[in-house]
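All protein chains of the complex are present and in place, except for one that has been dropped.
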């Protein structure tokens, strides 16, 4: 990889992946709405509001690949979601089209399917059932990516990221945990594949308990190596008591599914 | 039905359905961004820009049902689609939630699935493959409706309308034609059903050639009565020459699938 | 048909079908736990408690076909269901095996699948989700019939009867109605078919609204001719008000799904 | 249609369809290994052994469409099947490729799927289970057609013809009967369709009993109008006695499935 | 776990699991129709005939969980099956409902699906095809459990146990073997899961050859660790000769599928 654009570089995923991808790209062009100032030698930073078409257009120019972590990453007001995730994702894909970027890694979310029950095993063909406006906006991004693939041939990995933290923060994350190492490996595999198409991938490690089946993405060759099982005896995961009839337990989206409307 | 809101009342569907639904509702509250002035006794008109949250909120107040025809109805600039279809549909559902409207008829579009090939029979579970930004925005509306159903219990008919005109305008519409009478009957069936859920329905008459299967909506009891077969010997449908390899023929969306980007 | 046994001859289905099948069999051997005394010339009556293995064994002797309407036909105590439907159906199949009856028409029930939601279209391969002990017992009967087919070659029609009355008694039955004529025709088709196998058939007329798809039984050649649509404008069906979130409306089984435990 | 080639013109299907298609093509070029001499004004005849690559190549030259009825039409020696159906079909498709014929109507056969049980409803995606060498050869033809479509863009209708006779000759044909009028209409629909792809179509009328579902071919717009039900009370269909466990009754292929090897 | 009831404690599974679960529950209440007298400190014993509603009702009182191994565990007379498995399972679920037990581990059996062919890979959605009255009775238990879940919210693991022995006893068990350690782990996982629903699980170790796919139960997080492959070179497994056309080899149920009726 020569020059890779990473949006959302100041966020949780961005910070972690900068380190993991340090020796992968010749140049990593970081971008966020807030400043990133601890740049490594092969990193550059461009401040950018994804809601601005012009800013995004110039941001993308000259890049060979886009790792799109940017935008709002949890439930928020409709206005913020509209700016960061609806306009923002459109601007990214339009810029990719204009500047001939061929492949996008799009950080979608498990909240696109958060209203499926936990007993339901999902795969890439399962229906979207978002659990939040945030989830709806990520679903919009997936549809947009599919359109840009079908009409313009831009390939995308639509990665429905589970919970990417150093370790599971609660019992739900025992099923949804994605290790940082597995995410970094996925990004590399997405760009190493001869062909990507427009492919839904559940961003989840090789946990014993899972709700998601990546069979339709096996052609990419990603085999996550970590498992949340190494944490399962930790006290904070044992002691939490849950009610199976609580919507936050019944549905895959957790509290996203049980919460009321954000602005109320 | 007591008071029914119809958005997009000045548009193609709106004009036709006003007549068809004249004796169905006690009051038909018409709305559009442009004026409607030939009101019947049981009709009222409220001008409304769907992009305005406040306007939509007051528009919906006091209504028992919403027939949402409004917004942009064909490919357009992203800004227009954003205002009419993204913001607009969000404003409608938020208003429905606040004002306790229980059931929405959402005029979605076949362009949500326009990049499927014609040889592929689709049903309600088929994946969305939009053929245009317009199609993406309708897909957004469907996801939003699903979210409002799963979280707030608002039922929706997601009607992927084919081509609703007095008769098919070209060879493609022999397969996609929806008669005005069948559409009017569908609206009535949607509101007469004991339960609707959040259901995808292909808005298409009982044509001999079809790409869409409404089996998952049979519980509603809609049986379209018309068929485009009565027009199939008309000269303008016979004489048109088509190439099976033209993307406009290969894909269900027709010229939406073959056209380039709107703003280029 | 030479000699046909009809169990449950004093019940609702039995009474109706005696007339419809009058000229179909050389002899109709009627049976019930209560007396039937208005016998036609080609009818005979044998009182029989299905819970008695011996009685059923002699009842079946000499018959060429069994139309098994007998047993408990709605929710009841476990004891009554055990006697009429569990033991009763076992005794019928054991007698069929011993006396070489080759084909059984088994009156199963839609309550075998009553906990599916109304928006779910079922077919013969859908999972059983009974809504009552009665429904569980009919599911037992279907499993037993499958076992007698797989091991002993006895063919069965497992007819999940909807609501067989002269007309729909309530709004739910607009979807589940089975006309008497269509049921009689189904019985004849089941015995006229060259091969039956062990086949699930939804016993429902050609209603506009339906939850059930008989595609896997099309080889039998049954085409129901009646539709509940002829009743849909009757006032008692129009005036009933229902709540889409009431379990009796949400689930296919109606009040069977919403009722508590029978014996409480 | 300008010039249509019909192979197998002296056979059962050929004879019937010549009359039905008389006014459809400007010129009907008939071909068979045996002479056809009662030519109509718009018919020409070219004798041709399908096993000869050269003969077929010149036969096809100048034609706009091919209706390929030719070859062996029932079980036969492997040599005869090899010449008529393996070599013959290859020669037809190679000639179509060389002479730029864009669309082929290929008379395949229900015997491609004859080892499915009668209780199994088949559609275009069902696995092939041929019941004879003849059925295997027709399956070969379907694979070849798919290859010529995927690689060279030649469209084909793979019509698995049931039993095309003036009326059903036996009880099995009550399910498999294809009326001559429905076949003629299918041929016309195949060539009138804007796009055909490479599509499996079961060639069967609108019989009450059926084993085959043409849902994946509904885009073509063929709606068979005839039904074997008009014959079902004829004595010769009533009087035939069948055993449900006879392989000829159990399997869809009838006696093709129960017969031993042809050459033994 | 505080107090766990284990029925069938004197049987094969019961004996083995007592040891495996010794340190898992505060109290293990053992029950069987025959005496268990080698009690460990945290074990108690209550003799109980599952056919007695009253006995079962008092047996269950005060328990937090039920591991239901009890009843007839192989083909038997209908009377014995009726008492142990039909009445017995009903009594267990009724007692669970009355005494608010929230989760049941139900030892179902692979004989619920024993008439599927070995080439058929089954999952939780496959149709039940019991190979014996015993299998039918286990199917009844599964339907009952589903009913108690849908109506009363009692969660169940429906564990279709393969062959739980120290090692495979014959060639068939190379595919069906369930190690004692894997079974014990499954029981713990079933009770540790945040949500269970009513879930079919095939009780089988991680054997190289398998007929069953537990994909729909992956949310529970059970990963069996043992494999029958360690035994595959043992002479008694090598030397057995089998005929692929023997029903005991063709069908998954083995000799259950090939045996005649038990009472004959």
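Letters A, B, C, D and E name the chains as they come in the text, with residue numbers starting at 1 for each one.
Convention: a residue touches a chain if its C-beta (ideal position, glycine included) is under 8 Å from a C-beta of that chain, and two chains touch if they have at least 3 such contacts.
Not measured: the values here are computed from a predicted model.
Of the listed positions D:18, D:87, D:118 or D:189, the one in contact with the omitted chain in the full complex is D:87. For the chain missing from the display, the contacting residue among D:130, D:221 or D:254 is D:130, taking the whole complex into account. Residues of chain E that touch the chain left out of view are 117-119, 121, 171-172, 174-175, 207-211, 213, 242, 244-245, 249-250.
Residues of chain A in touch with the missing chain: 102, 153, 155, 193-197, 199, 215-216, 218-223. Although one chain is not displayed, its contacts with chain D can still be listed: residues 78, 82, 86-87, 90, 94, 97, 115, 125, 127-133, 135-136, 139-140, 143-144, 146-147, 150-152, 257, 261.
Here is the rule we go by: only the chains that are shown with their structure count from here on.
Comparing contact pairs by residue number, the interface of C-D is reproduced by B-C among A-B, C-E or B-C, since over half of the pairs coincide. Across A-E and C-E, it is C-E that has more C-beta pairs touching. Centre-to-centre spacing of chain A and chain E amounts to 41 Å, using the average Cα coordinate of each chain.
Centre-to-centre separation of chain C and chain E, using mean CA positions: 32 Å.
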